[in-house]
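As you look at this complex, bear in mind that one protein chain is not there, while each of the others sits in place.
Now for chain A:
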Amino acid sequence: MEFAVGACSGGARVGSLQLADGVQVETPGLLQLTQKGLPATIPPDMLLDLHPDARLCQFTPLHFLESPLSLIVARAGGIHKLSSLTGFGMVAVARDMLAESSNGEESSNSVETGQPIVGPEKYMDVVNACKPDLWVSLPDDVSPWVDEKRNRLSVDRTLKWLDQCLSLQNAEYGNRCLGVVVGASSVEERIRSAEQTATRNVAGFSLGGFGMGEDVAHRDLVMETVIANLPEEKLRHVCGLGLPEEILQAIGRGIDLIDSTYPFTLTKAGYAMTFPLYMESAPSSLEKQPAVEELAENGSDSAKINLRSVAYRLDEDQLVTGCKCYTCQRHTRAYIYNLMITRETLAQTLLEIHNTYHYLEFLKAIRESIKIDKFNEFRNWFTSKRHESRVLSRRAEEL
């Protein structure tokens, strides 16, 4: 595993991440969500061609704790072989993001007792059997408003577990650990966790405890603080964020790897991502954008369209004009609308393909803005467009 930082802009940076098997990705990069090693609905034979950047997936070892999967992945020789995703970077994270977005469960702690359901030994057994390219150490994740005492315990325990995980890691695979920094909403504890974790021999860091309903402005402050106490040259990952604005905010603080549930949650709800990706959009595509008020009427907005709306029944356009994804190159909104209302699973597959592609394009646009030192401009343009459309939508709803 090799990571090198490149151009910077504002607090954001691009980087180059080299993994085993010749997998090379540019950061900031998006991790695609998987369930037991495969995406929710995108079939494996369509993954390689999904998008040139679609080379990173995340999975959770928590799924592989129990037999038979624990035996099956070991027998297969690791997660890449099990899911037949050689040529992909697989990153093990300790949270089940797909389940979280479906039913709000945090799975590293038991819902009933609040106590962790697995300890470092068992966790590392599974991690070593899975042989991921990168793995997040086992955190004692707590909610953002936990009391001081519990928070302190979380920081101590997470560090202790990090040390245990490191001692148990498979030596021949070298350094692939992303040490988790916790501390909830306490700036003090966050600094303590970051400083301590930074002294360990890790490949990078994973910022834990975000995307749990915390205050967004406070999150930004906390993230800034954590990053300030981490070495520049190592990888930074964050889990649990979703919306484009959240991604921008995190990248603005110096995050390199993101996994986001946004493509998946939109897909499940029947939405296609449509937000514009470039400041200088082609005039023709701008003309085609319906007025925000019109979009609001069918449950859509400037970021997404609601494919369950009868407004799309006769619409022969692509989901996004000019989009090069498989879905847009082959199918119309009308077709997808029909698949949605007849409850065909192909609707989900086609939407997941498009939404993943669109989000990967978003990441690419972000990287390009960093390279030409216009990240803040890009971010301001993006968030102001969103704000403007939200105000208009709300007005439209009120009328």
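Odds and ends about this structure:
Everything below uses one rule, namely that a residue touches a chain if its C-beta (ideal position, glycine included) is under 8 Å from a C-beta of that chain, and two chains touch if they have at least 3 such contacts; residues count from 1.
One rule holds for everything that comes next: contacts and distances are computed from a predicted model.
Protein name for the hidden chain, per its UniProt entry and selected from "Alkaline phosphatase-like protein", "T-complex protein 1 subunit theta", "Dynein regulatory complex subunit 7" or "Queuine tRNA-ribosyltransferase catalytic subunit 1": "Queuine tRNA-ribosyltransferase catalytic subunit 1". Here the missing chain is touched by one residue of A:Ala20, A:Ile117, A:Ile191 or A:Ile341, and it is A:Ile341.
Check A:Ser84, A:Gln196 or A:Asn376 against the missing chain and you find that the one touching it is A:Ser84.
Among the residues A:Ser185, A:Ser206, A:Asn306 or A:Thr349, only A:Thr349 touches the chain that is left out of the figure. Even with one chain removed from view, chain A keeps its contact list with that chain: residues 35-36, 38-41, 43-46, 67-69, 71-72, 75-76, 82-84, 313-314, 316, 326, 330-332, 334-335, 338-339, 341-342, 344-346, 348-350.
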